[in-house]
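One structure is given below, encoded as structure tokens.
With one protein chain removed, the remaining protein chains of the complex are shown where they sit.
Read from first to last, the chains carry the letters A, B and C; within each, the first residue is number 1.
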Amino acid sequence: MKVHEYQAKEIFKKYGIVTPREKMCRTVDEVMAAAKEIGIPCVIKAQVMVGGRGKAGGIKLAKNENEVKQHAEFILKMEIKGIPVRKVLVSEAVDIKSEAYLGIIVDRTEKKTVVMACKEGGVEIEEIARQKPEAIYKVYADPLLGLMSHKAREIGLFLYNDPKMAFECASVVSKLYKLFIALDSSLAEINPLVVDGSGKLIALDAKINFDDNGLFRHSDIEAMRDRESEDENELLAKEQDLSYVRLSGNIGCVVNGAGLAMATMDLVKHFGGEPANFLDIGGSSSPEKVMNALKILLKDENVRVIFFNIFGGITRCDDVANGILQAKEALNIKHPIVARLTGTNEDKAMEILKDAGLIFAKTMDEGAQKAIALLK
Amino acid sequence: MKVHEYQAKEIFKKYGIVTPREKMCRTVDEVMAAAKEIGIPCVIKAQVMVGGRGKAGGIKLAKNENEVKQHAEFILKMEIKGIPVRKVLVSEAVDIKSEAYLGIIVDRTEKKTVVMACKEGGVEIEEIARQKPEAIYKVYADPLLGLMSHKAREIGLFLYNDPKMAFECASVVSKLYKLFIALDSSLAEINPLVVDGSGKLIALDAKINFDDNGLFRHSDIEAMRDRESEDENELLAKEQDLSYVRLSGNIGCVVNGAGLAMATMDLVKHFGGEPANFLDIGGSSSPEKVMNALKILLKDENVRVIFFNIFGGITRCDDVANGILQAKEALNIKHPIVARLTGTNEDKAMEILKDAGLIFAKTMDEGAQKAIALLK
Amino acid sequence: MSIFVDKNTRLLVQGITGRDGSFHTGQMVKYGTNVVAGVTPGKAGQKVEGVPVFNSVAEAVKKTDANTSVIFVPARFASDAVYEAADAGIKLIVCISEGVPAIEMVKVVDYISGKDCRLIGANSPGVVSPGEAKVGILPGHIFKKGSVGVVSRSGTLTYEIVDQITKSGLGQSTCLGIGGDPIIGTKFIDCLELFADDKDTEAVVVVGEIGGRDEQDTAVYVKENFKKPVFGFVAGKTAPADKRMGHAGAIISGTAGTAAEKIKAFEDCGIKVGETPAEVARLVKENLK
Partner (left out) sequence: MSIFVDKNTRLLVQGITGRDGSFHTGQMVKYGTNVVAGVTPGKAGQKVEGVPVFNSVAEAVKKTDANTSVIFVPARFASDAVYEAADAGIKLIVCISEGVPAIEMVKVVDYISGKDCRLIGANSPGVVSPGEAKVGILPGHIFKKGSVGVVSRSGTLTYEIVDQITKSGLGQSTCLGIGGDPIIGTKFIDCLELFADDKDTEAVVVVGEIGGRDEQDTAVYVKENFKKPVFGFVAGKTAPADKRMGHAGAIISGTAGTAAEKIKAFEDCGIKVGETPAEVARLVKENLK
């Protein structure tokens, strides 16, 4: 789960990491008031959960009241990568002396939490990682003891020559690590971490992603979810224990298992079609789950054909068949349905579906090809 | 550092461990009021930080208002092992179905925190440890991961056959461990842990000792210190970075280093004398420290001779000598002083003290013997 | 021969009285797995599918000499279940539970590393050595004893590929899912090291997916160390960036962890990659004499 910059900064503040004076606003009037409170010049930043806000023109310095108004009006009407900007952050214009990068993730290869630092701030860390990986300094936390003080100091001493700055930075690192662990984060990033004119360390930007698997124990974080910014069907799916991601194609895929669901999308593409979605109905599915899945799938008006690819293991094909039958009637589905149901109770499934007007396939290859053919 | 039962129970409550309804009182009137609030019959328990309260008559069941008054008057006038009872705890009379022992300490041999459980409650665990060690069930916490849930369950399943009770107990164990670690305890004990008539687990008594080395990070615990119950000279010594324990003899010992201080006491006893105290002036001593040490020592009116045993390493003998000289004058010390100062700058020390009227000794044996001889 | 599980496996089921635990205990017993014990704290004395239930793993191990454990408890209890099994001397722990937070897995994996114990998963569908033992939730009927090793980050996709391999006439030595989470106990390379020494394994199929760089590391390992033929598949070629595709570990971060880079790494290191599951089976069949 992601949160906005302004939300991440609220968390930062709670953990004692210094952020600029700033205020989240939803309207131009709010922006005008906030700018007066914070002081002009100020920076107006679009709050959207995608990268590249700056390049898209979503971050602007306002040097006078007029510019505050202009920028606020402009940004609050923007769309960035297709996402409408509904909130902006009005932030004090910090006098930046230097910029650095600080981030924490769980490193899959080392199986440890890693703190990454780079003397260049404000850049895409993945870009740096590709182009000059040696510029990224990494320090691993002990899985059980956490990030020891000397490791936090190591980061500080890497980023800053001045010992006072280095130790102040070490303290920021320790706080960032503490919140990372306490909140089951998957990413906590300060980019850039800046030194201002008075030699103070400030987190100019903030990003925290949370591990979905840890959310059950952080209801306060779950409460921060900006439902407006997320795909409502994806949220709905999650609530019903389904896993759904919308794509831009027209062949709706219903599959059991995440790996098979991805492989099914790939297969549709392989044979020249365009998958409309990823949809994993999970391991132990019931007719209701199939019904729910189809409800979500059909909210996508691009969908023209539905392709069921079920490999029955724990999932029983007859359960899926019953679900299809019920949904077809209840939802009055007119879309052609290609069904490839194999494994546990596949014979029963065939019996259930024999008069349902479906197109059957023995293999997933056959199924994908038939689904594509139906579009012609 | 130790706290009273009522204070330990306040901590228990904060961590969710169930204790009886009860109230700490300082006067008979308070006890009468508390008993009415809590209900009669009730139990009145002397709050002193020594073992054997029960045997000494410091815990009494009051079955009616008259008895409440009688017992309160009696207990609030008691001395237990020389300690006057200044506070009592008025506690609901719990309907006890079974009693068990639960305790946590740091095991020196295994170098781990250990949870100990015994099906017999209300007994001295050291007594059990000596007489039937097999009756004590031990579970070690992982130093880094803590007490895993399955280990807490193991304790629960050892103490109770009924799974519901066992899991409730596991939860108590986890809470007790949590507070033990969080507060830098050296002992956390529930003795007895009882099951009441309704099948509820209640900590009927509570004991927590704290690691003095950890107190610097627990000002809230330090604030619980009952200065009335501790020897004021020992507290004063601690504040001045000295380590002092009063004994009952008449030869006051001033030594640098804890081991040597103990050995000095032992030596006095060995040659037939009685040490008045343990007093370690520490590693890097100054004249002021010697002065402070003598001030404390002389508050003990039993002291008739003072024996300095200093092995100069980091401690400089001339510093000690100057301290003696200054103190002798400032405090107008009339007691005979035997001085054995050896090691760093011992010649300078001799020079300083040559006209001070002290009795000198070359070895600690000689010093102890001269000190004893002075008493005759 | 085979790896991880075989006729010597003495299996203990943690969470045996739960819905999934009891159902799959039945399935594993039916397959012929030697299921010797189950654990659900507080339910000692019961039996599930004829298997005795104990209060703790330690007790179960003492009474039944179990050497392998499969975990079916809810995610929030899974890490403690692993600790309990490891503390009780279990040598192989297969964790089926899905949804364990990554930060907990970091601790679990570190703790296990100090013990003579291997963890597969979490979020693994299990391990099958056909004709020997089935541990986990994989459907037994698709397997056939043979010489192809299969190791995968996925569940049903593995079944699909195994099924096609079986239908092509070949069998499997051992098949397992290592789990779809970012932090897992056993990785592709760990399995390949064991397949390398397994006489019955003649070729290995590695089924990867988007996210992380385990496939890239594996490719290099295969090129440098692995003598038997390896075939690959990578799911998620059409997956968008920054979206979790079901599995917690299946996510392209920015531009890292794409299927394209994994496929390239495989091919650069001599691993033949199938475009579709069917093609993987075909490649194996064609290349195995």
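Note that contacts are C-beta pairs under 8 Å (C-beta built on N, C-alpha and C of every residue); 3 or more make two chains touch, one makes a residue touch a chain.
Since this is a predicted model, take the numbers as computed values, not measurements.
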item	value
Touching partners, among the displayed chains, of the absent chain	A, B
Residue of A:27, A:131, A:149 or A:248 touching the missing chain in the full complex	A:149
Per the touch definition above, residue among B:27, B:131 or B:363 touching the missing chain	B:363
Omitted-chain contact residue, chosen from B:80, B:265, B:306 or B:371	B:265
Of B:91, B:174, B:240 or B:256, the one touching the omitted chain in the full complex	B:256
Absent-chain contact - pick from B:18, B:56 or B:106	B:106
Absent chain, residues of chain A that touch it	142, 145, 148-151, 153-154, 157, 163-164, 166-167
Residue ranges of chain B at the interface with the undisplayed chain	51, 106, 108-109, 111-113, 124, 126, 129, 142-144, 181, 184, 186, 211-214, 216-217, 243, 245, 247, 255-263, 265-270, 275, 278, 280, 283-284, 311-315, 342-344, 363-365
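Keep in mind that, in the parts below, only the chains that are shown with their structure count from here on.
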item	value
Centre distance in Å when chain A and chain B are each reduced to the mean of their C-alpha atoms	56
Intercentroid distance (Cα basis), chain C paired with chain A, Å	27
Multi-chain contact sites of chain A, meaning residues that touch two or more partners	144
Residues of chain C touching at least two other chains	107, 111
